[in-house]
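Missing here is one protein chain; the remaining ones are kept as they sit in the complex.
Residue numbering begins at 1 within each chain, and the chains themselves are lettered A, B and C in the order written.
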Amino acid sequence: MTTPAAASAPGRRIPVAVLGATGAVGQTFVRLLEGHPWFELAAVAASDRSAGKPYAEAAHWLGGEMPARVAAMPVVPCDPSCIDAPLVFSALDAAAATEVEAAFARAGLFVLSNARAYRLEADVPLLIPEVNPDHLALLDHQRARRGWTGAIITNSNCSTMVAALALAPLHQAFGVAKVFVTTLQAVSGAGYPGVPSLDILGNVIPYIGGGEEEKIETETRKLLGSLGEDGVVPAAMTVSAQVTRVPVEHGHTVCLAVGLTRSADADAAVAVYEGWRGAIASLRLPSAPVPPITVTRDVDRPQPRRDADAGRGMRITIGRVRRDPILDLRLVALGHNTIRGAAGASVLNAELLVARGLLGA
Amino acid sequence: MTTPAAASAPGRRIPVAVLGATGAVGQTFVRLLEGHPWFELAAVAASDRSAGKPYAEAAHWLGGEMPARVAAMPVVPCDPSCIDAPLVFSALDAAAATEVEAAFARAGLFVLSNARAYRLEADVPLLIPEVNPDHLALLDHQRARRGWTGAIITNSNCSTMVAALALAPLHQAFGVAKVFVTTLQAVSGAGYPGVPSLDILGNVIPYIGGGEEEKIETETRKLLGSLGEDGVVPAAMTVSAQVTRVPVEHGHTVCLAVGLTRSADADAAVAVYEGWRGAIASLRLPSAPVPPITVTRDVDRPQPRRDADAGRGMRITIGRVRRDPILDLRLVALGHNTIRGAAGASVLNAELLVARGLLGA
Amino acid sequence: MTTPAAASAPGRRIPVAVLGATGAVGQTFVRLLEGHPWFELAAVAASDRSAGKPYAEAAHWLGGEMPARVAAMPVVPCDPSCIDAPLVFSALDAAAATEVEAAFARAGLFVLSNARAYRLEADVPLLIPEVNPDHLALLDHQRARRGWTGAIITNSNCSTMVAALALAPLHQAFGVAKVFVTTLQAVSGAGYPGVPSLDILGNVIPYIGGGEEEKIETETRKLLGSLGEDGVVPAAMTVSAQVTRVPVEHGHTVCLAVGLTRSADADAAVAVYEGWRGAIASLRLPSAPVPPITVTRDVDRPQPRRDADAGRGMRITIGRVRRDPILDLRLVALGHNTIRGAAGASVLNAELLVARGLLGA
Partner (left out) sequence: MTTPAAASAPGRRIPVAVLGATGAVGQTFVRLLEGHPWFELAAVAASDRSAGKPYAEAAHWLGGEMPARVAAMPVVPCDPSCIDAPLVFSALDAAAATEVEAAFARAGLFVLSNARAYRLEADVPLLIPEVNPDHLALLDHQRARRGWTGAIITNSNCSTMVAALALAPLHQAFGVAKVFVTTLQAVSGAGYPGVPSLDILGNVIPYIGGGEEEKIETETRKLLGSLGEDGVVPAAMTVSAQVTRVPVEHGHTVCLAVGLTRSADADAAVAVYEGWRGAIASLRLPSAPVPPITVTRDVDRPQPRRDADAGRGMRITIGRVRRDPILDLRLVALGHNTIRGAAGASVLNAELLVARGLLGA
C-alpha cells in the first residue's frame, strides 16, 4: 500500500491545504496528510473564529498526539488568497461549503470535498477511484459551464461509501436492481461535539438527521451510474435505506439485502469479491488498499472494533454473504467512516488526479 | 394495567414455580412474580448444582435488590416431585428443556416455557395472547397425542416477539407477504454471563448463534399462522432476517421493511396501529399493556434507553412508519427483550390460561 | 417513604415552579414534582429563547415519556412577576443564577437552588436535611442582611452530596480529620448536551471543569460544619479530591479514604452506618429515604447500574468498608447524581421548609 509506482509519483511533494481543519474530519485529513508521500500539508484553514490562532489552540484534538509540526501552524481563513497550494481538501460543513468551495475552484484550485453541497450536481464527479474513475471526465464540462479554472471533486457520504463499494463488484458482475440498506453507524460520523453521550450510551437512535437515508438512496445510484451526454445517468436500481446510530467510535456496519438483474448465489458473489481489484489497481496509489475489499468467512465478522482499521482504514470488509429468501443475496459490509468514508476518500481522489496528470504541469 | 376484571381473577393466588430460576431470564421471572396479583412464587428450581442452597447464594442477582422473601427460599431440583404447584415457568436452556418440560407436563403441570425446545412442535401453542389466543386449542391435541395431563405452552424468541407484534396489526389489516427484519439486540438477550465485554464494548457483532435468524423466519410465520386440521398453518409470508448484537443492556430494536398483500400507505398503517387493541383487551389481564402497541411520531424514536420500559416492559413502541421505495412500508419497532420478549411473555400466557379457566377447577 | 406524617403535610398542595425547567436537571425536577404529594407544579420557566413555547417543544426530553400535563404547559420567563407560587426550584446554571435567584428571593419567594452561585455565601444554608437542618437558622440572618422577604436555600454539588452523606455519620461518631475522595462520575452530571460521546465512549476523563474538585473540598466542610456567630464554621477537616468522568449514565461512585479524630475500625464504622437515621427521620418527609444510607456487604457493590435507584434515587449505598493502611478507613459510596445529588436534594430541602412551617401561613 505504500509503494507508489514510479510512473505516477510527483517529482516533489505537492503543497495542499485543509479547509475546516479544526473539526473531526479536518483532523483526520491532517493526520492522513502528515507523512503522505505525495502531499505536503502547507496550510490549515478554518472559520474566522479560529484564524490567527496556532492550530494546537484552535483544534480540540481527538486523536492521540497532535503532529508537532502542525500544532505550531497558524490557522488561516478559508480564502483562496491566503493559501498557496494547487489543491485543497474540504472538511467544511454543507452550509459553508457552497460558497467557499466555489471560490477556491474559481480561483483555479482543485477542491477535494467531503461536503455534500456539490455531490449531486450534474457536472461534479462523485468519485470512488476503484469504482467510477471515468466520472472525472465531468471536469471539462464543469469548468466550461461554470467558468472555473479549478474544479470540485466530491466523495460520498460515509455510509454510502461502504454500501457503494460493497455493491460495485456485484453490480458489475450481475447488475443490482434492488437494495435494502440498514446501517449501524459510529458516533464519529457526526463530528465533534456531535452526538451527546446521554443520547447514545447504551442506546440506539434509529435516525440520523441531514437526510442521511436520502443520501444513501441517491448517492449510491450516482456512484454506480454511467456517463451520458448530460452527466451521470444514475444506475437503474432502487435503494431503500434505514439508518441507525450505535455506541461505536469508528466503523459503519452496513447490512445489505440485494436483488440482482442476473441471479447469482452466495458462492458466485464471494468469487466475484475475491477476484475484484477495482479500476485503478495498476496505478498503485499510496492510499489505495490492495485489495480494496476483503471477504471474511468468520461467521461473526465484520465488526467495527476488529475490522475498521483494515488496510489502514481504507479497506472494506464483507461477511455473512448468503442467500436471501426474498431477493438474491444478504451480506454485511463494514468500513472506517472517517477514513474510507470521509478524509481518506478525498485523499485517494486527489491521488487519482495526480496519477492522471490533471494537477498542473 | 393493574385492574384485573373480577370475572377472570382467581379466588386466591395460584402457587407457581420457576425452573432455571437462577439465570438471567429466571431472575426476571422471579422479579415479575413477586407481587403478582394472581400468582404466588412457591418454589425456585434450578440445576442440581444449585439445589439445596438458598436462592440468594445460588443466583448472581443482576438487578437492584433481591426480594427478601425469595432470597431465603431454598433452591429445589427441577423435578415435578419437588414442586407443589399446578403451573411452572421454564427459563431452562434448550438442552435441558426437552426432557424436563416433558416430565412436568406428564406429571400434570402446565409448563409456560421460554425455551425453544417445543416452540415449533405441531401440537404446541407458540402464543401471544393479543395475537393468536385461539392457538390454545392445540392443547387438546397435545394432551391426546402425548398422553399428558399437563401441557406445554411456549412464547417466542425475544426478537421474534417484537417483530411479530409489530406485524400482527398489519397482517390482520392488509396481509403481510414479505418482510425484511434487521435487528439490533441487547446483550441481556444472551443471558449471564453471556456476551463478554471485550466482544461488545464499542462494537457490533453481526451474528447471534443458536439459529437466531432462523427462529425469526420460522416462529413469525407460526405466530401469525392460522389453525388448521393438523395444527398451525404458517402464514404465507416470506421473512428475511439479519440479526446484530449491540452494546445495549435491555431492549431489542427491530427494523422492518414490509410488503403487503393489499397495498397501504404510512397513514393507513399508523391508523391501524392506533386502533389496534389485540384479541384479549376485554380480559384486562394484569400483565397486558393497554394498548399493546404505541406509535411514536418523534423522528428519532423508538430507542431502547427511553422506550424499552414502556408499559412496564410489556408494550411495543413503533416509530418511523413511512413508505418503502421497494416494498410498501418501513418502520422501526422496539420492545423489552427480557420482559415482553421472555419472562413477561410467559407470565402473560399464564394469565390467559387462568382467565380462560384452563387452570383446574 | 410515601407516608408523610399528618402533622407536617400541608393542607393542600403548594404551587411551585421550576426555573431552568428545560435542561437535564430541570427535567428531573419536573419528573419528581409530577405526583408529589405536597407540591403542585404550577409553572415551568426557562430562558427567553424558550418562553412562550409549550414545554413539549422547548425541552428535549431525556426520560421515557413526558408527563402529558406538563407537555402542554407554556414556558414562562424566569421572572417573579410571571410566576404565582411561594416557592421555586432553580436548575439554572451558575451564570444566570446569581441575578435571577436574588430577584425571586427579593420578591418574597423561597428559592431552592441547585446552582452553585450562593452555596458558599456565609448567610445561605447549604442544606442536607438529614445532616445539618439547623443551618436553616441562617435564613433570618440572610433576610435581615439582604433585605429579602424570601430566601435562598442551596443543595450541594452532586458528588459532594454523596461524599458528605457518607462522611456525616462517621464525623458525628468519630470526627473526620482527613479525607481522600476519588470520584467516578456519570455523564448526566454534566447536563445536556454535556459530554460529547466521542470524549467518553470507552474512555475515562480524569478532570471535570467548573472547579469540581474545589467544590468537593469546600462544600463538604461547610455541610459538616457547625453554626457560629457569623454563619457556618467549616468542619476542621482536610479534603483532597480527584474527580473523573466515566461512561455511566446515572450514579456517582465515590471512593473514600478517611482519617478519624478518634480511631475506629471497619466494624465500628459499619455499626454506625447501620444505626444512623439522620436528623429528620421523625418528620417522615415524602422524599426522605428510610434509612438514608444502606451498607452492602457484597464485595463488589455498590455499583451505579444496580444501586443508583435505591430509595427512588435518594438513598446512598456504601460498601467495601475496611481498614486503611495509612489512615483509618476505606469505603466506596454511591448515589444517584441527578436525584439525590441535584433535583431530589432540592425537593427534600423544600419538604423540610414545609415541615418546619417556614412556608407561609
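Going forward, a contact is a pair of C-beta atoms (placed from the backbone, for glycine too) under 8 Å apart; a residue touches a chain by one contact, two chains touch by 3 or more.
Everything numeric in this text was worked out from a predicted model, so none of it was measured.
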Next on the checklist: One chain is left out of this view; which of C:Gln27, C:Gln303 or C:Thr338 touches it in the full complex?
Outcome noted: C:Gln303
Checklist entry - Touching the left-out chain: which of C:Leu120, C:Leu227 or C:Cys255? => result C:Cys255
Item to check | Candidates B:Leu62, B:Cys78 or B:Val204 - the one touching the absent chain | outcome: B:Leu62
Checklist entry - Which listed residue (A:Arg31, A:Arg245, A:Arg306 or A:Arg330) would be found touching the missing chain in the intact complex? => result A:Arg306
Next on the checklist: Across the whole complex, list the residues on chain A that are touched by the chain not included here.
Outcome noted: 62-65, 201-202, 249, 305-307, 309-310
Checklist outcome for this item: Residues of chain C touching the missing chain are 178, 180, 182, 184, 201-207, 217, 238-240, 242, 244, 246-249, 251, 253, 255, 257, 299-306, 319-320, 324-327, 330, 332
Checklist entry - Taking the full complex into account, what residues of chain B touch the chain not shown? => result 24, 62, 187-188, 192-202, 247-249
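One rule holds in what follows: only the chains that are shown with their structure count from here on.
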Checklist entry - Going by C-alpha centres, which chain is most central here? => result B
Checklist outcome for this item: Note: chain B sits from chain A at a C-alpha centroid distance in Å of 43
Checklist entry - Taking each chain's centre as the mean position of its Cα atoms, how many Å separate chain A from chain C? => result 48
Checklist outcome for this item: Expected list for chain C, residues touching two or more other chains, is 62, 201-202, 249
